[in-house]
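To start, the structure under review is shown below, and the notes come after it.
Removed: one protein chain of the complex. Kept in place: all other protein chains.
Which chain is which? They are A and B, in the order written, and residues in each are numbered from 1.
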Amino acid sequence: MAFALALMIWVITLGTVILFVGRFWWFPEAISEHGPSIDRQFLLTLTIIGIAFVLAQTTLGVFIVRYRQRREGRASYWHDSPRLEALWTTVTAVVFLSLAVLGQRVWAKLHLNAPPPGALQVEVTAQQFVWNIRYPGPDGKFGRTRTELINDVDNPVGLDFTDPAARDDIVTVNQMAIPVNRDIHVILRSKDVIHSFWVPPLRMKQDAVPGLAINVHFKAVKTGQFEIACAELCGLSHHRMRGFLSVLSEPEFEAWLQQRASQ
Amino acid sequence: MTHAVVTHEAPKSFLRRYIFSTDHKVIGLQYLFLAMVAVTVGIVLSLYMRLRLAWPTEKWPLLAKLFPQAMAGGTISPEFYLSLVTMHGTIMVFFVLTTAPLGGFGNYFLPIQVGARDMAFPVLNMLSFWVTLAGFLVLMAAFFVSGGAPISGWTAYAPLSAIGEIAGPGLGMGQNLWILSIALFCIASLLGALNFITTTLNLRTKGMAMTRLPLTVWAWFTTAVLALLAFPVLLAGGILLLLDRVAGTSFFVPGGLIVSDQILPHKGGSPLLWQHLFWFFGHPEVYIAILPGMGITSHVLSTFARKPIFGYRAMVAAIFAIGLLGFLVWGHHMFVSGMSPYSAIAFSLLTLSIGVPSAIKTFNWLATLYKAQIRFTVPMLFALGFVSIFVSGGLSGIILGQTSLDIPMHDTYFVVAHFHLIMGVAAIFGIFAGTYYWFPKMFGRMMNETLGKLHFWLTFIGIYAIFIPMHILGIAGHPRRYAETAGFDFLAPLQPIHVFITVAAVITAGAQLLFFFNFFWSIWKGRRAEVNPWRATTLEWTIPSPPPHENFGPQTPVVHHGPYEYSVPGAAEDYILQTAPPTPAKS
Partner (left out) sequence: MAKTVTSLRDIETIALGSQPPGRPDDGGRGGGREPQPSVPEGSYRLAVLFALASISMLFLGFTSAYIVRQGLGGDWRPLDPPAILWANTAVLLISSATFTRARALLRREAIRESLRWLAITGLLGLLFLLGQYSAWRELAARGIYLHTNPHSSFFYLLTAAHGIHVLGGLLALGYLALLGWRRRLILMGTPDRMRRYGALMGATALYWHFMDGLWVYLFILLFLWR
């Protein structure tokens, strides 16, 4: 029994390591400026906990085999060692807290700083079950919106056209485009319940909370088309709330905006 | 001076002996049976979920017979899937993981292990069970009301949970029943917690100093304190949520919401307030779920390693640290919620700190096995399994606890894998270890060893097969609570993993039938057990199996030894009962 159990634990450990090292399914490639930093921190943490995982499970297996009941004789009565306790407490604390501190770096860069001046502003208003994307238009200002004016068919964000700034706002549904290599400032809102804006290759996730306007900023450094998924349970079609993020070159982006503006 | 509850003759009528009993042993069994019913429902629900995820468009005519309305047409619809998600989580967290380890084993064995004749307040104790049962029935009723069970998850985030059926099915009466059920559970918990705490502090028998308490008692005691302080906050939140739903208040619902072209009349509430209140309870709750299992694991490991638990004082300190820190880390569920990023950093640092006492416990469990003489009984297998699973589940917390890494991981299957391993599976292994360990004491018979070992092997392999691959789903970006992968290109390559997990889940769930069969068959047909089949040291092993009315004979025991005196050099046997006469050199 002892050998079988130890073997099973080691096999499971090995299988787990292979699964994580083999990366048969893994993160998509990071396309944002801050993405690689997150990936590096993940890899560092994974390595450390991977070592801990292998050591702990291996030790468990070794002890199971070595200290299985054999012949007569007593176990060792040794059951206390303040030095050992102090040692492994200290090592654990140092490792965990170091990881904890390192793990704040990217977060601090992203969230403790305001969006850089000159960032392109995009407003994302989530609703059951689509993403409404709004650009401020040539005047660079978001026009006033009013809830009473909201009409899911032709005025999903409730633009108040009596406000001149609203007249050039560009609104799309589920189609978001941004220029590559430019700071983007996203303002997240919601019309009904909590949603969450999630683009895996961007390494960007933020809840969209009704009643709040939440700011995030990032910079995409690779072009391509990516899916926007909702990452907070929002109702029946939570699993089908799919948007598209196109990262385009500057001229392509301008053209894209122009095309939408004329609609 | 010995303390004891008033001695009465044992009741004669069936009703008062087995149904409306104030005896902590009967109440403990009632909780255990309730948990068994609940876990069966919970597992069945999870199987439906897994079938939907693996084969979303498949029809299941046989399974539809259980839910004829929800599965009209034979498929598992997205709305039904979400109600399954909600009810599975709610049932498992409350009516299994809080009920069995604490209400079940704690009620049965805490008084005995401290040398008391019953809990301090037996009538309150009885009430706490019946109110819990009422809560369970109210929750089950949600399946049968119009609209069905709620779809807002066990976390019931507002405004989705607050604005009624306009936001989705089940969010009408179903959500109200959910709130009522939780409220009843909160009250029942308080009544139970008062008993646990008072009994531990005041009803210990002569010689049972706090430093001689088994680690099971320390765990139940600390868990009860956590419950006492955490559940009222959930109750507060639940009341506010109910008022938002039925009384027109706006605690959690902001103004200007528009759903299906209807502007809602609420004004000025805060959805984040719900999250704070919920998680202030929710995080201690997960420690409530796991601490008793940790206590049982320590206890069982020591018994079958024939060694004292390593670092008894450190273990107690770790239990306290986990309990205390458990109240300070709730914000790690809310990193990307819109909460202040500064508080996020504070919560993150505190969260990683709580890994330290957990690691200490793991090291001490391993050190307990060092130079041991391990007997591989079924309870020992599950205790060893607990250690393995606790390591696996706990380490992924190091990733989730960091703010930066939570950005990609939050609300993905990585979280689901983490909490299932560290909370669900580990706690269940603790429950299994406790069941196989204490079955002889509760029923006077042994459970079948072969069936037990088979149950262990299938379960241990099965849960790893289910939950290790689930981490990969999360790393690849798969969000939680999705009824299928078909809506997104980036999820399509992950579908084979879902199929694999589902197959593993079905097999593992099936293996639990072995346990249920073994349990009930052994009650009637199991080999008769001696008083102390495991040669263990604590007080429950000094009394008959099953224990008589009021546990101890005319005189309550006097304790002379610590709880884990195994393999004491120079002793006649390799264990010393806590009640054995004092040895000259010992106090």
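In the analysis below, a residue touches a chain if its C-beta (ideal position, glycine included) is under 8 Å from a C-beta of that chain, and two chains touch if they have at least 3 such contacts.
Source: prediction; values computed, not measured.
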| item | value |
| --- | --- |
| Neighbouring shown chains of the undisplayed chain, as defined at the top | B |
| Touching residue (missing chain; options B:R50, B:H88 or B:H276) | B:H276 |
| Option from B:F67, B:F136 or B:F251 whose C-beta touches the chain left out | B:F251 |
| Identified contact with the non-displayed chain, of B:Y81, B:F121 or B:F488 | B:F121 |
| Contact residue for the chain not shown (choose from B:R16, B:K206, B:K453 or B:R535) | B:R16 |
| Hidden-chain contact residue, picked from the options B:V131, B:A156 or B:L203 | B:L203 |
| Of B:A38, B:M173 or B:L190, the residue in touch with the unshown chain | B:L190 |
| Chain not shown, touching residues in chain B | 3-11, 16-17, 20-23, 25-26, 117-118, 120-123, 126, 190, 193-194, 197-198, 201-203, 228-233, 235-237, 239-240, 243, 247-251, 254-255, 267-270, 273, 276-277, 280, 549-550, 554 |
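Here is the rule we go by: only the chains that are shown with their structure count from here on.
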| item | value |
| --- | --- |
| Complex contact set, residues of chain A against chain B | 1-2, 5, 8-9, 12, 15-16, 19-20, 24-28, 37-38, 41-42, 45-46, 48-49, 52-53, 56-57, 59-60, 63-64, 67-70, 73-81, 84-85, 88-89, 92-93, 96-97, 99-108, 110-112, 127-128, 147-148, 150-152, 191-194, 196, 198, 200, 203-207, 209-212, 214, 227, 229-242 |
| Complex contact set, residues of chain B against chain A | 78-79, 82, 151-153, 157, 159-160, 163, 167-169, 254-259, 261, 263, 269-272, 305-314, 336-338, 341-342, 344-345, 348-349, 351-353, 355-356, 359-360, 362-364, 366-376, 381, 384, 387-388, 391-392, 395-396, 398-399, 401-405, 407-408, 410-412, 453, 457, 460-461, 464, 468-469, 471-473, 475-477, 479-484, 487-490, 493-494, 497, 564, 566-569, 574 |
